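Complex shown without one protein chain; remaining protein chains in place.
== chain A ==
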């Protein structure tokens, strides 16, 4: 659906926001773009949507080049920007109707009602934007992006500063859109959300896309587990006999053992017997899967050895 080839963007001040980004997005998938601030996420979206000029490279949406064939390409795209940009004195209904017109579609009050109802905005249809709460305004932005029935939806940090309920509603809308075959690209800082909602995750840092992988396989591949061992009695130092396990002592009674779930032998059974061999008595054992956040941090560090 979207194809980004060797995309470069250098801003006027000489800042290189994108350094040869490549990305293929399939129709109907949800792709989450993760990256620290200034990684190039918003620049990438801006270029695809026509808000920023391309320095070099190319982008196509639904097979249409975003520059040569901008009308066809843009008709397919809905954009929910990061900032809440709305005219304060305008009424909800009118601003949504404006968006539909801008995308070359005739007025359709039934469609406006349908979209506003889906986003629980119908009872606010005649309200001025300035009377709405922050969460409501964000819903208006989403309504504006959906009113021309796009095939691709960009959500740039849609959950920043949004309460739990709205966030839940928003993901319901996203899932419904996916069921209708809409391709969705979102950027988010809430990594657990990307993990929960995205089919694939793209990691972007320093203007480069480090990897794009299915969420589940990324979790498996990068997933290391940690076992936290709590002891009955305080320990001064890890005994010599346990040195080969690289245990980390995080408290007087707490040891942490990291292991790879994909490895043939995890070494847990041997560790437990060696622990009792060393005369240590266990009180509790916990294991924890590393989160996407851990994976992300380790990826970014691999790329930029500081």
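Everything below uses one rule, namely that a contact is a pair of C-beta atoms (placed from the backbone, for glycine too) under 8 Å apart; a residue touches a chain by one contact, two chains touch by 3 or more; residues count from 1.
Everything that follows uses one rule, which is that contacts and distances are computed from a predicted model.
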item: Hidden subunit of the complex - UniProt protein name among "1-deoxy-D-xylulose-5-phosphate synthase", "Hydrogenase expression/formation protein HypE", "Methane monooxygenase/ammonia monooxygenase subunit B" or "Transport permease protein"; value: "Transport permease protein"
item: Identified contact with the non-displayed chain, of A:74, A:124, A:138 or A:200; value: A:74
item: Contacting the left-out chain in the complete assembly, out of A:87, A:123 or A:284; value: A:87
item: In chain A, positions touching the absent partner; value: 11-12, 46, 49-53, 70-75, 77, 79, 81, 83, 85-90, 94, 97-106, 144
